[in-house]
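Following: one structure in structure tokens, then a few remarks.
As you look at this complex, bear in mind that one protein chain is not there, while each of the others sits in place.
Order as written gives the chain letters A and B; numbering starts at 1 within each chain.
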Amino acid sequence: MSHTFKKAMNRLTRWSAISLAAGAAMSVAAQDVGVTATEILIGEVQPMSGPASLIGKAGAAGSKLAIAEINANGGINGRKLRAIYEDDGYVPARSVSSVKKLIDSDKVFGLTGTTGSSHMVAMLPTIEEAKIPTIVHMAPNPAVVSPRRPTVFMIGPDYDYAGYVPISHMVEKMNKKGGKYGILYQDDDFGKALLSGYQKAVKQYGLNSVAEISFKRGAKDFSAEVLTLKDKGANAVYLGTLTTESASIMSEFRRLNMDVTLGTLWAGQLPAAVKLAAPSGYQYLIPDYYASNYDAAGLALMEKAKKFLSADDYANFNRYTVSGYVGTLVFAEGIRRCGANVTRVCVVSELNKLQNFSTGGLSGPVSFNNPKAQAVLPIKLFQTDPASGTVKSVTDFIAY
Amino acid sequence: MNYFMNLVMSGLVIGTLYGMVAMGFAIIYRATGMVNFAQGEVMMLIAYMSYTFATIPGMTFIPLLACVLAASIVLGLLIEWAFIRPMLGEPMFSRVMVTIGLAVVIRSTVILIWGVEPTAFPRPFGNAVIRFGEMALYPGQIFALVSLAVLSLAMWLFFRRSRVGIAMRATSNNETTALLMGINVKRISAIAWALSAVFAAFSGLAFCLMFSLEPEISQMGLRGFPATILGGLDSVVGGAFGGLVIGVVENLAGGYLGRGLKEIAGFVLIIVVLMVKPYGLFGQREIERV
Partner (left out) sequence: MRSRTYQNSYAGLVALSNQPTAWVWAAIGVLVLALMPTHFGSFGLNMLTAIFVSSIGILGLNLLSGVAGQISLGHAGFLLIGAYSQAILTTDYKVPTLIAIFLSGLIAAIASLVVGIPSLRLKGLYLAITTLAFTFIVRHVVLFAEGITRGSAGMPVDALNIFGVSFKGDVRFYYAALALLLLFIIITLNLMRSRIGRAWLALRDHDIAARAMGIDLMRYKLLAFMVSAFYTGVAGAMVALQTRFINVDTFSILISIEALAMIIVGGMGRIHGAILGTALIIFLPELLSLGFNAAGDNFKTLMADRIYEVKGLMYGVVILLFLRLEPEGMAGIWRKSKRFWVQWPLSQ
């Protein structure tokens, strides 16, 4: 690079720096990014297309519901809430570019939707650099809060609990301590977390674990895995699977005439999953930290959804809608506590102090005042009733 | 039944799906020399259309099957006429790319119309397990096995006995010469696509009856490739056989080796076979001239 060119570039950089500083000085007097006198802009990155679109759309719908409800009640201290939703198609590279767009082009004040677990990890450097307040609720990944990022708050217990709670219940309340235990888990970090929760329960109660089988995400046919379980004589199985796989596995169990006690994770609550699994006739346990389609508080929210959301969103109401709703609700609370002077610094400090915030029965109380700023919510257990195709709750919200 | 036999049985059942998809690939390759990357998506579209037919009140199985077959033939002819025929004469790469573009379009359209939620497909034969001695099968699984057997037999007879079969081979070999010989190339192409849609219909129905109606049906297209290659890209009956083999090998790998090797067992197998037989087990060796 020639000397004159370098000098020119240096001058350019110097002028850019000066003008930026001047701009910054001027903007301090004005509102914070994304905040005007009448409106606060927040952003969400969700998988609205692709394999996880069911989850992403529900999360976005929940957020829309919270915003509609808040705005109908006059907004937050006189300001309305507005949100921009970006689709990342469940690809981490797109999550990063979406979040950059939200932060740099759209200039949002905060983030209330952060797509999947590995996608959130990919977005972390950008989020940390921008110091933007972020609520993580759809995929509570422990890696996000260890180490603690100053502006990131997480709602939800680690996935380990999903693996631990049903097994613990089977032993303590269903008298299955002497059973032969098995687990089917997906071969990614989400599945591994379930496995570690399961193993924790096995160790704690001294159980006989006969089969720990991993499978690739997207698999449809589980005949080999189920046959392995039968061969090992498993009669208490944890299914670390999402919607349709659980139904397919249960139908294999039925075909081989296996008498098994089953537990799965919170996605098993989705109405589509319950309906698909009903013909196989198994009553399986579902842990969740949200109350959704089968609970009084959830049903009340569904009534609001009918009023504020589109017909499609209402028809697809599930526990991820509740998750989206709670995430935005908590963020809005942080904004509310800042009164008229809404800045990122203020919201972050208010959220840090949040303790026992009530979500109206949709979950346990939300508290961020702990080292990881993670609201480890208590978990409720549900059980399906295949005869009627419904789900009833078995326990209340219990902190494990 | 012992572990091994059970694994084989389940492998055969899932293999029928691979086999029917493979047959769909093979018939198009045999007639036109191209691979239809949209096979899985066509299967998905027909499956969703069948669902709409099945929810018409009073629809029992035979009328449903008839409707589905008619619809699939029309769909196959339509796709061929609208998307494939205009590309006759273009380089193979572009023609194959059209099927890829078509796959994206069909998948988006289906989700647009029917939504993403998985739904239970109506079970016309009920859901009770049928037990033959020690073996147990669902009606949907029996349907899949019977379909594959019937289709393979029909295709074997078709290519052995009918002139259209031989005409197909001529067309894929050299279109211009076939035209000079008086073969109606456009008609052959249309027939191939219609037949491929019929295979897609059966495999789509089998999938829905065994599992559920969901957007992931389109992934079956990709999963069917190893079966096609194993049997030979231009051998329809070979494709059926390849499907069964891949299904069984996958299940045995899953049952005895575990650790996720089930998914790549099929791919490893075809690489090994291709080293020995570069055109698959039953494929025709392509003779190239300078």
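Simple rule for what comes next: a contact is a pair of C-beta atoms (placed from the backbone, for glycine too) under 8 Å apart; a residue touches a chain by one contact, two chains touch by 3 or more.
For clarity, every value in this text was computed on a predicted model and none was experimentally measured.
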So which of B:Trp81, B:Trp156 or B:Phe267 would be touching the chain we can't see?
B:Phe267
Which listed residue, B:Pro226, B:Gly242 or B:Gly255, touches the chain dropped from view?
B:Pro226
Can you list where subunit B touches the absent chain?
29, 35, 37, 83, 86-87, 90-94, 97-98, 100-105, 107-109, 111-112, 222, 225-226, 228-229, 233, 259-261, 263-264, 267-268, 270-271, 274-275, 278-280, 286, 288-290
Residue ranges of subunit A at the interface with the undisplayed chain
16, 48-49, 53, 57, 60-61, 87, 90-93, 96-97, 100-101, 103-105, 118, 121-122, 124-125, 143, 187-189, 191-192, 310, 312-313
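Convention: only the chains that are shown with their structure count from here on.
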Chain-centre distance (mean CA atoms) for subunit A and subunit B, in whole Å, is 38
Would you pull the subunit A residues touching subunit B in the complex into a rising list?
51, 53-54, 57, 187, 213-216, 218-221, 223-225, 227-228, 231, 243-244, 247-248, 251, 254-257, 272-273, 275-276, 279, 312, 316
Please give the residue numbers of subunit B that touch subunit A in the complex, ascending.
3, 6-7, 10-11, 13-14, 111, 115-120, 123, 127, 129, 136-138, 211-212, 214, 216, 219, 250-255, 258-260, 262-263
